[in-house]
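Removed: one protein chain of the complex. Kept in place: all other protein chains.
Take a look at chain A:
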Amino acid sequence: MKALVAVKRVIDYNVKVRVKADNSGVDLSNTKMSINPFCEIAVEEAVRLKEAGVVDEIIVASIGPKEAQEQIRAALALGADRGILVQTDDKAYPLQVAKILKGIAEQEGTDIILLGKQAIDDDNNQTGQMLAALMGIGQGTFASEVKVEGDKVNVTREIDGGLQTVALPLPAVITTDLRLNEPRYAKLPNIMKAKKKPLDEKTPADFGVDMASKQEIVKVTPPAERSAGVKVGSVDELIDKLKNEAKVL
């Protein structure tokens, strides 16, 4: 069976973001960009399914600027077979991304579609669910375990009170949570080989998708700063401050 994995180019999770002075957004110039960590887990899971003989081919897709091909190449170096870059300079909102991914999934006839549970830039946590809805198929969100058995998949999900397992007929959409797996590092020979793997370039129009959204970001501001705290020298002083100064005990 074929697997489709969606990856997003985002600011590296270790970078401390700065809001632009004109409040138009976050300053991304000269910042390190990477594959969104949850997407990396999705790629890893697809590669493991391939190693287990469940999946024959892994297609990795990204929707974004030309530079997003770096993230596709990184996924190819981890074991994906070929890439599709849907190039756009417009801001990609989840609904539009889901529509494009639906186009790819239907064109390629993929049985299992893996996404991260959320991107660490917009923190939306929407795209996988929207894709499953548009395709009219089941969804296994926040997955911490994935077991393919014949023509269905059992997904264990991280929910507020613990874990829940659901069974979904294939094709299905799975979004990955942190504990699904530990992504591997790309080895140098695989990075070299990844440069020769096929990478198709497309546009949103190829899938009949208009990137315009009825949602707009009016402004972006830094969060309120907390006033500087104090150091306390002993447990007694801490208890005294909590009781008499902060009055929370």
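Here is the rule we go by: a residue touches a chain if its C-beta (ideal position, glycine included) is under 8 Å from a C-beta of that chain, and two chains touch if they have at least 3 such contacts; residues count from 1.
In the analysis below, contacts and distances are computed from a predicted model.
For the chain that is left out, the UniProt protein name among "Na(+)/H(+) antiporter subunit B", "Tyrosinase family protein", "Electron transfer flavoprotein subunit alpha" or "Cytochrome d ubiquinol oxidase subunit II" is "Electron transfer flavoprotein subunit alpha".
Check A:Gly64, A:Gly83, A:Gly103 or A:Gly138 against the missing chain and you find that the one touching it is A:Gly138.
Listed residues A:Gly53, A:Gly162 or A:Gly208: the one in touch with the omitted chain is A:Gly162. Chain A meets the missing chain through residues 11, 13-14, 16-17, 19, 26, 93-95, 98, 117-118, 120-134, 136-142, 144, 154, 157-169, 177-179, 213-223, 226, 229-232, 234-236, 238-239, 241-242, 246, 248-249.
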